[in-house]
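Here's a structure for you.
Only one protein chain is missing from this complex, and each of the others stays in its spot.
For chain A:
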Amino acid sequence: MEIDRVDGRTPNQLRPLACSRNILHRPHGSASWSQGDTKVLAAVYGPKAGTKKNENAEKACFEVIWKPKTGQIGKVEKECEMILKRTIQSICVLTVNPNTTTSVIIQVVHDDGSLLPCAINAACAALVDAGIPMKHLAVAICCCLADNGYVVLDPNKLEEKKMSAFAYLVFPNTTLSVLPEGSSVAEGEPVEHGIITSVTHGVMSVDDYFLCVENGHAATASLSAFFRKNFQQSQRDSSKAG
């Protein structure tokens, strides 16, 4: 039985993606990422000298500021900031610039479902634009579970409200490699099968959760390819003189 989505997409189909980098003048790196109608703007300042009081001075420190579209900053925003900070800390190489602070500022332009994954993708693109050293990119996706057990990817706001549970999943991107297939392993499994962050809302069974992870992982290939193509195009546009 097929699920009927309001906008006619198949369960595994993502909304149209758009990404542009280096759009703001002052920050050292900036990016805007939109999935359908959800749009998020990210700006990166740094690295700047000095770390905060309780942070380890032998590593680079990250600070995330989340600005909602309207309203005051509350607990929801603080939770998003914490999730984003932990995700960024695990994808960046922290030993290259010790004792520095990098600030990432996220501004929500429009929220139409799947907001946190959109913000993570935007933050990643902005970090690449600023040249912050990273081990690999983070690719984020929202998978939700419908009442009849089907997994639906990248819901919009209405679909999210109707679902019984959803999960935000962040994976490392698929990378090009000159190594022969299957040699980048960590503890017996290829590094690409790892998962960086997972945030769930609602009640779902363990099997359903693993089904979500599988489907989400399958979609990371297209997100990674989109990111790579977007980057190649902007390189081509700006390096005609080179």
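We adopt the following convention: a residue touches a chain if its C-beta (ideal position, glycine included) is under 8 Å from a C-beta of that chain, and two chains touch if they have at least 3 such contacts; residues count from 1.
Rule of thumb we're sticking to: contacts and distances are computed from a predicted model.
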Legend entry - Listed names "Aldehyde dehydrogenase", "Phospholipid-transporting ATPase", "Ribosomal RNA-processing protein 40" or "histidine--tRNA ligase", with the criterion being the UniProt name of the chain not displayed: "Ribosomal RNA-processing protein 40"
Legend entry - Contact with the hidden chain (one of A:69, A:110, A:135 or A:201): A:135
Inset, instruction - Taking the full complex into account, find the residue in A:48, A:85 or A:157 that is in contact with the omitted chain. - result: A:48
Inset, instruction - State which residues belonging to chain A touch the missing partner chain. - result: 28-29, 46-49, 58, 93, 95-100, 128-131, 133-137, 172-173, 175-181, 184, 221-222, 224-229, 231-232, 235, 237-242
